[in-house]
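Apart from one protein chain that is not included, each protein chain of the complex appears where it belongs.
Each chain gets a letter, A, B and C, in the order it is written, and its residues are counted from 1.
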Amino acid sequence: MKETSEKTPTVELKLPILENMELVATQTADVVSKHMKLSSEKSDEIKMALIEACINAFEHSKSEEQIFIHFIIRENNLTIKVIDKGAGFDSAGVAIPNIESKLNSEESKRGWGVMLIKELMDSVSFESDHTGTTVTMVKNLENDE
Amino acid sequence: MKETSEKTPTVELKLPILENMELVATQTADVVSKHMKLSSEKSDEIKMALIEACINAFEHSKSEEQIFIHFIIRENNLTIKVIDKGAGFDSAGVAIPNIESKLNSEESKRGWGVMLIKELMDSVSFESDHTGTTVTMVKNLENDE
Amino acid sequence: MNSIIGTDEIGDVIVISTQGYLNKDLGEEIFALVEKNISDGKKKFIINLAQSDIVNSIGASIMIEIIEELQEADGTLAFCTLAPIVEKTFTIMGLTKYCSTFESQEAALEHMA
Partner (left out) sequence: MNSIIGTDEIGDVIVISTQGYLNKDLGEEIFALVEKNISDGKKKFIINLAQSDIVNSIGASIMIEIIEELQEADGTLAFCTLAPIVEKTFTIMGLTKYCSTFESQEAALEHMA
């Protein structure tokens, strides 16, 4: 059954690809987190993960000039989808970055976004093909650790 | 000619009708204003007008459970549309509020939103019928006073 | 998110300080606190909005209700340390014709003395 916005309050954002527009997403996350009474720790983790997902979407969907972000306010979690219409990628093929191998080598110092998103959120999934990418990331209200 | 988002960067927000969700709109306005290098005075005026337009849209479109806000970043102005699918109203018929007649009378102390929006923005228009209301408000980049 | 953060009695003046969005909820909280103090015989009130730099017209209209209450009780109300947009909103609405605003709490207290 598809959830409708009537049942699950959803904030939706469409962002143009302009410098620092990911901050619109973090500001939105801030208000939504406060509404859901999330701790500032969880709220900060969400914002950081969101920045990384937005930056990736911006970088890889330049031709489309916009990305979409959905904040789905559930009883037990906040689910965020970051959607771009870019070229897509194979998320399983992304190498796990490692500072040791980056330092004093020719390796690019970048490549941390996907790892950070996974570390900071409770669950993360990627749907991606040549029409674009949807990153779905979930922050649970309760700590289950 | 209809402007497309390819030509005019647009941030779009869909907000659920939840307490204080208008703050998502003000936070978005903040980032957009900074991007456009608006003064903090203009940015504050935009935020206040936006709060009032959102509150009205929330109050009068409860059955629909969401409202839409578009921030259209133009070369010379920021144009904001606040759209609800509520019952609509005759904006020409809204009485101009007056504190003298409100004080020590039975008159409702409320009724300031439309007036504030008009005072704080450079131009404001209402399109409204039984399918809903669109408030279009413009803040110019240059002071033309 | 938004609340009354302090109520001080300085001489015969009640100073109410807030933080966050001055919306309907916070407006009603302030109203209730003023009413309670009026019924305790207080007549001079300062509302310090230093930490409330955002307001909506519903919150502001409750300030009109407070002005009305204080007119009936023969009291006075002043606001202090308003953010520019809050001052502007109060001015557009005409509140500032019925109560003074001050740049600092000290200036407001001096005026009330």
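As a convention for this text, a contact is a pair of C-beta atoms (placed from the backbone, for glycine too) under 8 Å apart; a residue touches a chain by one contact, two chains touch by 3 or more.
The shown structure was predicted, so the numbers you read here are calculated from the model rather than taken from an experiment.
Visitor: Name every displayed chain that the left-out chain is in contact with.
Guide: A
Visitor: Which of A:N76, A:N104 or A:N143 touches the chain that is not shown?
Guide: A:N104
Visitor: Please pick, from A:E12, A:E52, A:D84 or A:D122, the residue that touches the omitted chain in the full complex.
Guide: A:E52
Visitor: Residues of chain A in contact with the chain that isn't shown?
Guide: Within chain A, the residues touching the omitted chain are 20, 22-23, 26, 41, 44-45, 47-48, 51-52, 55, 97-100, 102-104, 109-113, 115-116, 119-120.
What we mean here is this: only the chains that are shown with their structure count from here on.
Visitor: Let me check something: if the centre of a chain is the mean of its CA atoms, which chain is farthest from chain C?
Guide: A
Visitor: Taking the mean of the C-alpha atoms as each chain's centre, how many Å separate chain B from chain C?
Guide: 26
Visitor: Averaging over Cα atoms per chain, report the distance between chain A and chain C in Å.
Guide: Computed value for the inter-centroid distance: 42 Å.
Visitor: Residues of chain C that touch two or more other chains: which are they?
Guide: Correct list: 1.
Visitor: Out of chain B, which residues touch more than one other chain, so two or more?
Guide: 20, 23
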